[in-house]
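Single-structure report; data block below.
With one protein chain withheld, the remaining protein chains of the complex are depicted in position.
Order as written gives the chain letters A and B; numbering starts at 1 within each chain.
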């Protein structure tokens, strides 16, 4: 990796960007939102083979290969329908290497290359010719205790990593982590409260999950959720997370909400019920946040399981989701009417729809004390996406209404490079402001450190103290 | 302020941009649309203290501070509900200074800094430490007759400034200006006809305002509006302005329009009536424009008073509006069907939704003789917003279907810097075209002078002569 990777090409701006990057480069990583399996760190077992570590679970990689006709089953993606799946890691790895050109210009290429060179210290460039050599080199490292998860966690300079769990989780991995001095409130590995599977009445099995929660009535449902939030807080959680089809929010009366809940329990949902219940529950969760201090995160706008053939064969979360147009201004109004200027409340908004950055999200974040802008997410978590984000939101929301970088990843080994990419892009953006005489160098240097470390720490590690958020 | 502020960083392009900027820099300012209170120039009294001049009335500034939990009341924003409001200018100013870092990367920072250095000749950078020193320096200037509004008007090289008034205004300030040789047709300070409060039947008090206009019937309503337009033209107006939730237009029959008007007068509006009446009135105002020659301006797309808590405490126009998605192509069709190619008609379209620039507005302006593109507005009136505007619209609409820069500001002292920012961004954009061998230097130089001066003058100072617009 060249030391100037991703910095602007113009020599004058690049020199400034280098200087700014120096102020962020070595700051500890705050990973306030992501999807790493906590068992990886709880158990601290060696990682599996290179294909199972890098290819099989990464839907950025498998979907790109699928888009050129390479079946996910040939890449080892587990099937639900009995389709035979490739199990030989080396064969999967060779398929990746043979199609490596497909990833030119993508963040997957950049992330993977740097995981190979920086985490696994493999300097050979990946190609058809070198596939086996690279595979063997990574495999050799994986056998070394220095490449176990906790050792890597230390090496990555991670200060805190938040995982994401359903309220139904027993949080067993987190209990193990706490017992080992790694978890619990203020710990290095913490959880996040993600109740989508309990508020989405359209999601098959909802009734069973509600029963598992122990909620016979709507009032019990709210009580059980409140209790689970406290259990999550005891496991270190500082935030909740909500992945919804839309950003709709709604304040139903308790009676209306209970009636809707009862209909759903009896399997008699009416058209619009699912959307209305999700929308209503966002306002309820906001109310709970005011009480218990969890920062709310909202990830709306994915059309889930769009690829019907993929869903039928391989199920959820394997690259079949596609973004759709997403509206926030009218959708969030009920929630913001109640809590938008409440000092005890904080919500971090994400989007898959870039058009809302200047039009909706920056004005909302620049106008409501409760609203912060989450980092570019998923398809937008990329050099160009991160750059466009700063260009789009800064003039209206400034830097201090943004919540810092969030890696949102399942791929533990890619966490450092993802944060590094964000730091480099921010360095380039700030360098341009300096070069165009819009911001003095010393203030830009302070800003990049805030973006890289201080802001996410402050936004996500809030505590409610005497009724006012710190 | 560095002399190269906002010019592209690459030295070759910057050299061209500097040369181009030289052709626009000293041209007089045409301010064809804005919200300066005409009494400021009619009375020519000294400005109040620095906080009341720069902080209190500027919702860009108060909303950013509010977004980080600083109450507008603490910034002196007048309240409607009896909330105590800070009245000490120095205390307000210190709050701004203590939070000055929030404005990094925003146009508010850039505008304010240049108002301090260039208008008030204060060279000390604002910070917690220097708050009082800066405050005292500005206050001292404000006591000097050379810093009175008319003296500044001359110093700013303003050729014409349009204010904006309701048809219900008696235009008293403009009469005073005319008496002093500053106002009236062809004068230096002119008015703009803005009838929103009379066509928005949803706006509380509409019935009273219609009564105040003297309109008992729909026919009288149209007559009174026509008469007020003539009074505005006598006070120098060359344009009308329309701020609507959407760009919808509609041709109701006279009977339908009258029936709707009557329902509204009796307080019996039906769902959709308000939107239909606004839409219909846009077509009626277009028809009036054909007769009396006022250029029509349309500012659609703001969701007004979104922040309920702010609205309840402080009312309208204090930073609580948020843009929403806005459609023009189908919405404007009824109006364009009637007047889009009428040589006696001209409409300038603005937007808060950048997505329409390439998709809708540039194709409309590049296809209808009546349509011109207004400058980036409100949240988009910023270096990045202005740059994206040129990048988005030029290839389809060219330069000569755009209407020149519009400052749209209440902040009189910021007018020169706002125009200067637009000139610098245009210089940078044109310099890139020259550097990429897409436009010869001499044509770029002619173009920047047209954008800065000749185009807004031509678009807004039209006269109807023998039935054809000049």
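Here is the rule we go by: a contact is a pair of C-beta atoms (placed from the backbone, for glycine too) under 8 Å apart; a residue touches a chain by one contact, two chains touch by 3 or more.
Being a predicted model, the structure only gives us computed values, none of them experimental.
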| item | value |
| --- | --- |
| Touching the absent chain when the full complex is considered, from A:226, A:263, A:287 or A:306 | A:306 |
| For chain A, the residues touching the chain missing from this view | 1-2, 4-11, 63-64, 66-69, 101-107, 110, 303, 306-310, 319-320, 322-325, 352-355, 379-380, 382-385 |
| Contact footprint on chain B, counting only the chain that is left out | 10, 12-13, 327, 329-330, 333, 336-337, 340-341, 343, 355, 358-360, 362-369, 371, 391-392, 394-401, 432-433, 435-439, 443-444, 446-447 |
